[in-house]
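Notes follow once the structure below has been shown.
Complex shown without one protein chain; remaining protein chains in place.
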């Protein structure tokens, strides 16, 4: 199978996100890094791209150059990954979609609901794929949970409880460190801090597994370090369209939690638990029965879970390969196969609507607020 | 040391709670079961009490008989445990306090805030001990967490996150089972189901460890099994007097969780985690450092934690001995020693106030409601 | 039911073992502490016994006095617990059995195989119960594993792997501390250090669960702290009569392990795992299936497991109640009920034979040595 051409915007030298995307895109041999505008500093970006094997004429100084350079090539990139600062996701994603490229956008897809709706419209009009990197949903055992809900194995989902917490911003003496501070500064982070940063992964996954959408939210935000304008701890209660009750806690001051993302799904006939720290297992309990430890790679898993695992049972696979799974599905989708597990522009939009609704609810002392994007009501 | 005389009301043959209290009271040799009114059926109760070694003239048919019978004895019982149906706790506790007995009351102490205030008044006037069986707070490692907060080891407490969930009421086909149904029936359970049953243990512990009181709550209640009037799942956000943020989730439809009670306490300089399923450990993380596994029985623990452990490190102690620890402290307090870890009437009252405030908040769509009992504002 | 009279030898003030036995005997209301010779210092022992509620005339100065004093009483003690220094177990146990008392002896039952055979002979002749305190075997979930093997749920047992390790003797700078040193000194500890101290618990449990006896052993002993004459680390391979393969590791220099005792049992159709640190669960895996988490208190457990649990599922029970379970079974056996789970004199003898065989094997560079007591071959 011919490799697809891939281009990357952002993810320059020294970034955390760049290597994760490159490993994700390259690991399975589906993509070749063919073009890039990797850095805010054009010269650094060009040099780095070339060190990564990009031809000199496709090592661009910025995304405008890249758009112009790639637009008319016969071998133009099949997919563009947008891994730039959050506030630029919208315009870059829109521009590349409009030019007919498939796009994988880092989260958050946009900074406002209106921008999100615009991306959905543009993506629909373009017929291109606009994926958003909710990579946790691409873990094989998360896919398995979704498949179990779909097949009715746990019955109607009554309740989803999810947490995404860490303590890496819990040191008040480090709060002015620029790498930390910006997340709580509305000028840079927008209307929400920790919820927009981590919480939306959890909220997306709740919908992803339950197969339903969030309708309304009631939120409690707190800035436990008082110098912060935006929240470093948030609780969001929600309801889904089908009545599912949701509870989501997210925090960046939970000292001792490293990056704890877990989700519990409770249905009429069974419960399930998954945690990102041990992503290769699901604890499944049929009502009235014993808890069973499900393992990635065991026989009898759904096609989706089986397909997205690379090594045998009990050989753990981790975060970078969850990102890689997004690229596996992108490659398949670009080649024309159906991949309904790929998070898309509507997911990105729904997240943004939930962020704004939660902010509004928190300001209104926990009042319930409609969390649906206007265009999807 | 002479044994104290102990009497029990309720906890008859076949009850779950009776054996737990008897083991708790007898395990350490502080008490002798001297009197009892153990059963709603007088004859059964008398017979059972005698089989347990109570003298025939102190095996009573009901609590009124017992009050009359014990009141004027020279060797009257030093302590009365009230383990009857919830709605009777108030009048029995009040009557025995007024008659000058020390009382250990099962939770909930009362069914209303007004009753709770009455108990506090009576207890104060009597000079007797009125303890409430928040037995989880008597685990050695819970006491250790309290001591760590007191000594400043984690700094000011910013955030407490606690869960108390199980799935034993998650089977809709079993929802009409009388042993399950009454908990969701206002005629029998009062204004709250799962929160009043399990949630108040968690709320008490949050205050117990943090050393502060809940001031206001914002609640979201759900009856995920639609035939239920009272909630089987609840989320309660709270704030403490000193500004501590709280998150409490409780559920009885969390299929796969057995009786999962855990609490995380996050302060300025450290975080801690304890779970009732592994009650002999605390995970402690100093800010910027590694998580440490603290063990019951290790050297250097607080006096309280050391005193309430019976066997060496890594020999697990469980729930029945947490109940026994309540009795250890009661014996000491009756003998005149200070035991400030004993949950008392004010704790029982605060719980009831929090229940009513949470119910009111849930009905008001999550509005924040003052959770302090009027007499303690 | 009338309480049984209980007497204790050893377990004086400040000992670890005394409180564990008293809690064990008293917790369930089966026994009254009626007599005792608690201390090597007669005066201290008498005073302490009286403080524990023993009548002055039954607070004895030593075990000879107690034997004489109790022998002819109408209300003589029904059961004597022997919790004295190891080297005295033999003569005290023999004397009380010969005088017609039931005895619970701490492990090791004797210091030699010959003494062990003598106890077996005396016990048989007396018709009295001679139990040995292999208390780990009385955890409900250990009983459940035994029941599962008996009922054929895991098929023929192919393999048992067990570890009992801690690191409390791992500090060379503390090796001369008298509380540590004696265990490695042949003059005080006999022929074996760590294997005789902890390993025999594991070896007993292997036989207990598998329902078979150890036939031969191949051992490797090491003194990792060179000043020690006796081993502080041992590996013992064994074979059971029915061909089951066994692996037993025990260590006292495993720094970081607190008191880790675990056992895995692998049969033709399933595997099981239990660990003393989490004694209320068993992991059970049917061949070709998923691992299931079994919980103390779940429905469907064997009679033995159900009978020996006091509180509901997910309320942990710990070590002191495992000791108490030994007393529960003793009370039943004294009252004439069959209790085949009680470890007895033959178990104590087999342990001693295995210790001597392992010592011989280790000296013979791992050669296989018959581990059966001569009288039981």
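The chains carry the letters A, B and C, assigned in the order they are written, with residues numbered from 1 in each.
The criterion applied here is as follows: a contact is a pair of C-beta atoms (placed from the backbone, for glycine too) under 8 Å apart; a residue touches a chain by one contact, two chains touch by 3 or more.
Only a predicted model underlies this, so the values are computations on that prediction, with no experimental measurement involved.
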{"item": "Sole residue of C:3, C:158 or C:278 that reaches the chain not shown, by the stated touch rule", "value": "C:158"}
{"item": "Residue of C:55, C:172, C:229 or C:376 in touch with the missing chain, whole complex considered", "value": "C:172"}
{"item": "Residue of C:77, C:272 or C:371 in touch with the missing chain, whole complex considered", "value": "C:272"}
{"item": "Chain B residues that touch the omitted chain in the full complex", "value": "283, 290-295, 298"}
{"item": "Where the missing chain touches chain A, by residue", "value": "1, 3, 16, 19-20, 22-23, 26-29, 33, 51-53, 166, 258-260, 276-280, 295, 310-321"}
{"item": "Hidden partner interface residues of chain C, rising order", "value": "158-159, 161, 167, 170-172, 218, 220, 222, 224-225, 233, 235, 237, 245, 247, 249, 251, 253-257, 264, 266-268, 270-273, 283-288, 291, 365-368"}
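The rule is short, and it goes like this: only the chains that are shown with their structure count from here on.
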{"item": "Chain B and chain C, separation of their C-alpha mean positions in angstrom", "value": "35"}
{"item": "Distance from chain C to chain A - Cα centre to Cα centre, in angstrom", "value": "55"}
{"item": "For chain A paired with chain B, centre-to-centre distance based on mean C-alpha positions, whole Å", "value": "42"}
{"item": "Residue list for chain B, restricted to those that touch at least two other chains", "value": "none"}
